[in-house]
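Scroll down for the structure; my scribbles are underneath it.
Missing here: one protein chain of the complex. Every other protein chain is in place.
Right, chain A next:
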Amino acid sequence: RCKGTKVLPAFFAWAILLITTALFFYFPCMWFYENVSILIPLCEAVVTLFVIANFSLATFMDAGVIPKASPDEDKDDDFRAPLYKNVDINGVTVRMKWCVTCQFYRPPRCSHCSVCNKCVETFDHHCPWVNNCIGRRNYRYFFLFLISLSLHMAAVFSFSTYFLIQHKDRLTQVPTVVSLCLVTLVGILSVPVFGLAGFHVVLVARGRT
C-alpha cells in the first residue's frame, strides 16, 4: 500500500498555504502595518486562523464513517442478500444498495468511498487536498475552509497588488519580487478555489450537497 502518494496532495496544499501566508505576512503586510494601519495585518491574521482551523478539522475529523457490519448481523439464509432493498421515506420509495465490502444496506445518502474503503454518511466526495472524505460530520468545515480560503486569497491578492503598485519603481527589491510572485501564484490558484467555493455555495443554497 503506497500510503506516501495519498498524502502528497495534502502535503502540497499545506505547504503552499503556509509558505505563501508566511511570505505575505513577512513582506507586504509589514509595509501595511507600518504605513497604513495595524488593522490590516490583524484582520488578515484572523482570516488565516480561520483557514487553518477549518482546514485542520476538515482533514482530521471523521467524515461520518459507518463501521463495517460484523458477520453475525446477516440473518439471511440465502447465500447472497438481494442487491437492493426498498424503503419508504415520507411516502417516497428509495432504493438502498447492498454494500459488499461493508456488509449492510447503505442508508439513504450514504456512499462507499473507494479510497478509504469505507461507507460514509451523506458522502460528498473524497478530497485529495485534505486527504479525507467529505461527508456529514465534516462538510461544514470543508465548506467554511473554502469560503475562508477564498477570502484569504482575495485579501492576499488585493494587498499584494496594492503593494506592487505602490512600489513599482522598486521592482528589483526582494519584497516587491515576493509580492509579484504572490500575486501570480494566488491569481492562478484562485480560479479553481473560487470555482469550487462557488459550486458548493450553489449546492448548499439548493440543499443538494
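Just so it is clear, contacts are C-beta pairs under 8 Å (C-beta built on N, C-alpha and C of every residue); 3 or more make two chains touch, one makes a residue touch a chain; residues count from 1.
Basically, contacts and distances are computed from a predicted model.
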**OP:** Select, from "Trifunctional enzyme subunit alpha, mitochondrial", "Aminotransferase class I/classII large domain-containing protein", "Glyceronephosphate O-acyltransferase 2" or "Ras modification protein ERF4", the UniProt-recorded name of the complex's unshown chain.
**Re:** "Ras modification protein ERF4"
Original post:
Pick from A:I16, A:C116 or A:L144: which residue touches the chain that isn't shown?
Top reply: A:L144
Original post:
Per the definition of touch given earlier, which of A:V36, A:V94, A:V115 or A:V202 contacts the omitted chain?
Top reply: A:V94
Subject >> Chain not shown: contacting residue from A:F104, A:W129 or A:F163 >> reply: A:F104
Subject >> Option touching the unshown chain, where A:T5, A:S70 or A:S114 are the choices >> reply: A:S70
Original post:
Out of A:V36, A:L49, A:V100 or A:V204, which is the one that touches the chain we can't see?
Top reply: A:L49
Subject >> Interface with the unshown chain - residue positions in chain A >> reply: 49-50, 52-53, 57, 60-62, 65-67, 69-70, 72-73, 75, 87-90, 94, 104, 107-109, 121, 137, 140, 144
